[in-house]
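The complex appears here without one of its protein chains, the remainder shown in place.
Per-chain numbering from 1; labels A and B assigned in written order.
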Amino acid sequence: MGKQHRIEVMVGTFMVLGFLALFFLAMRVSNLSLDTDADGYRLSARFANVGSLKVRSPVTMAGVRIGRVEEVRFDKATYEAVVIVRIDAGIDTIPEDTFANVFTSGLLGEQYLGLEPGGSQDYLRDGDEIANTQSALVLEQMIGQFLFKKAGESG
Amino acid sequence: MDYGNTDPLSRQPLAVDARSADRACMREQPFATASDVLVSIRGLSFRRGDRLIFDNIDLDIRRGSVTAVMGPSGSGKTTLLKLITGQLHPDAGRIEVDGEDVHRLDKAGLYRLRRRMGMLFQSGALLTDLTVFENVAYPLREHTDLSPSLLRKLVLLKLEAVGLRGARDLLPNELSGGMARRVALARAIALDPLMLLYDEPFTGQDPIAMGMLVALIRQLNDAAGLTSILVSHDVRETASIADDLYVIAEGQIIAHGTPAELAADPSAWVRQFMDGLPDGPMHFHYPAPSLEEDFRTRGTV
Partner (left out) sequence: MRFESLARLGRVGLGALERLGRGHLLLVGIVLGVGEILRRPGLLWAQIFNIGVLSLLIVGVSGLFVGMVLGLQGYYVLAQFGAEQSLGVMVATSLVRELGPVVTALLVAGRAGSALTAEIGLMKATEQLSGLEMMAVDPIRRILTPRFFGGVLAMPLLAAIFSAVGVIGGYFVGVGLLGVDDGAFWSQMQSKVDFEEDVVNGMIKSLVFGVVVTWIALFQGYDSVPTAEGVSRATTRSVVHAALVVLGVDFVLTALMFGD
């Protein structure tokens, strides 16, 4: 009976270790957090070009993540991209005239949605749309414009 | 010596088999086949690959007897036991045990039948990670719902019968070959079977262990009213306890009778086997062309 007991204790320890490891992978290594879907509120924004912005891309303000992109879809009537973002629950004082930019972190990094607060005293609420947006910078376009301008100056 | 007419009452299990009710509900009617014959084999043929192991043999085993099947190594003696217990399927013929056709039973039926058979394997086949006590208790735990104290008493009784009550806490690898076989025997009789099958029980035993086993087999058979089938090539020991002897070789039964009858049988086959002669119908030389011819034609290496 003693041997059986010892086996059970060690198997129990093993199971606990295994699930602790899994918990660590879920909570510490990956982005599973329990407050994701249920909390917060949704805003939308329209862009002429979202670049490579994707679902789950971060939404930041002053460089701090305050939410995530929940959906990116194409509006076939206006030929624009519609981005739905979910802002974390505590962040409820985003001014109405906030500016939304698609930024790139570093030269080769991932794209994210950066919000720059405006001066309005009215705050955005669930379902509102961010009116002021600026599209992603596309490297090829920038280089093209630069060359065009240079050619214009010299000619 | 006539062990054929054992009182049928003594064969009743000691109310141990909790599922003895099974027996009543089986297809057979209890006394319809209450003939003298427990195992009847008719027209049995079995081949392994291209080799014919049994060629249309008939064999009967009487209730309450010790029947020995003897033959040289490789004559298929162990195969015969596996056929009787349903571990192998014959190519032709039928085997009936207690009125049931072994190879027509479904798995549940076969397992029900096997609970009434005990088999002693050559190696003992004890479960190596269990103690002697647990090994003997295994079939009881498996097939009955005995209380721990009753189970303990029963296991100790079975171990007492083979003289190893004191060895109950040993592990199989701490036992000598003879002891392992005796433990296996205790396990085989744990469920009070109808019949016991012994596969080469004497092979590789020292004379003392052999003597013990010989005495034990006979004793168990008579005391518990079992039917025993013994497969062996140890002529002397086997002849000393068997009621009935079959000698098989090359797929045929070449002799059948009591030990006394076989001792007096004049046929060359039986003489060679019973007396252990080096040459006879069974040749010393493996089949080959003559030595002279071999030298001449295949002399190159």
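Throughout what follows, contacts are C-beta pairs under 8 Å (C-beta built on N, C-alpha and C of every residue); 3 or more make two chains touch, one makes a residue touch a chain.
Since this is a predicted model, take the numbers as computed values, not measurements.
Put simply, the missing chain touches A, B once the whole complex is considered.
The omitted chain makes contact with just one of the residues B:73, B:128, B:149 or B:290: B:128. Among A:24, A:74 or A:148, only A:24 touches the chain that is left out of the view. Residue-wise, the contact with the chain that is not shown comes from B:87, picked out of B:56, B:87, B:176 or B:240. Even with one chain removed from view, chain A keeps its contact list with that chain: residues 4, 7-8, 10-11, 13-15, 17-22, 24-26, 28-32, 56, 58, 65, 106, 108, 110.
Remark: the residues of chain B touching the chain excluded from display are 85, 87, 111-112, 114-115, 117-119, 121-128, 138-139, 142-143, 184, 187.
Please note the rule applied: only the chains that are shown with their structure count from here on.
Rounded to whole angstrom, the centroid-to-centroid distance between chain A and chain B, based on C-alpha atoms, equals 77 Å.
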